[in-house]
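Only one protein chain is missing; all other protein chains are in place.
Moving on, here comes subunit A:
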């Protein structure tokens, strides 16, 4: 007889096994890139040729890669700042005001991430070249903002959903001008979501290839550089860049998570029963 206990254990083991396989499948390519970026061999191959920083150094020494990296940082930063600001404004308008065409407005803000990036990139290129703005770093920022502010708005709007309707009027009632209410009540309340939106927008921008490739012209961001590099010779420098991009993205996403996962602050109201005063 097989004991039920044994069956339970086996079942549990299989469940964990399956889950591990799944994560291995997802993470393996990234792990491979990271591992081989530290490999001394000329070509990624087994056995490993020993630990070496030579490809990281080579990548860093490549002026084009360096420039792309710096471009990515600027674009990411600019996108993060603008998207957070615009995302907040859009979320606040949706939260506070009622007006004709509001649904359309909210829909328009939410739609960009749903459009295939190829189409988005082409459309953006067609538009910015017509108004004479193609091939500029600022243009990449503007186009990234169009996509990233959707995410920023979604995050901040979610937070505002927990914002008591009375809090802002209460602030006015206690002497806060509408601007002071925004500054001292709405913004502090939204702070975790604002920070999360900032990092998430930066991450979206930092990883984005298609739009940057279409509208950037001669200005390459890091993902564009990687693809261009691949079209030339295959070089372990790619792995080094990949590892670097991966590290930055992970940090950004981790930071974004860190701030969205904040302990939800209990609002006023729900628990007014007990009293120990």
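Basically, contacts are C-beta pairs under 8 Å (C-beta built on N, C-alpha and C of every residue); 3 or more make two chains touch, one makes a residue touch a chain; residues count from 1.
Just so it is clear, contacts and distances are computed from a predicted model.
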For the chain that is missing from this picture, which UniProt protein name fits: "Tryptophan synthase alpha chain", "Pimeloyl-CoA dehydrogenase small subunit", "ABC transporter ATP-binding protein" or "Neutral metalloproteinase"?
"ABC transporter ATP-binding protein"
Identify the residue among A:93, A:137, A:176 or A:227 that touches the chain left out of the display.
A:176
Options A:123, A:167 or A:182, residue touching the unrepresented chain
A:167
Only one of A:6, A:184 or A:254 touches the unshown chain, namely A:184
Subunit A positions in touch with the non-displayed chain are 164, 166-167, 169-178, 180-181, 184-185, 188-189, 191, 265-269, 271-277
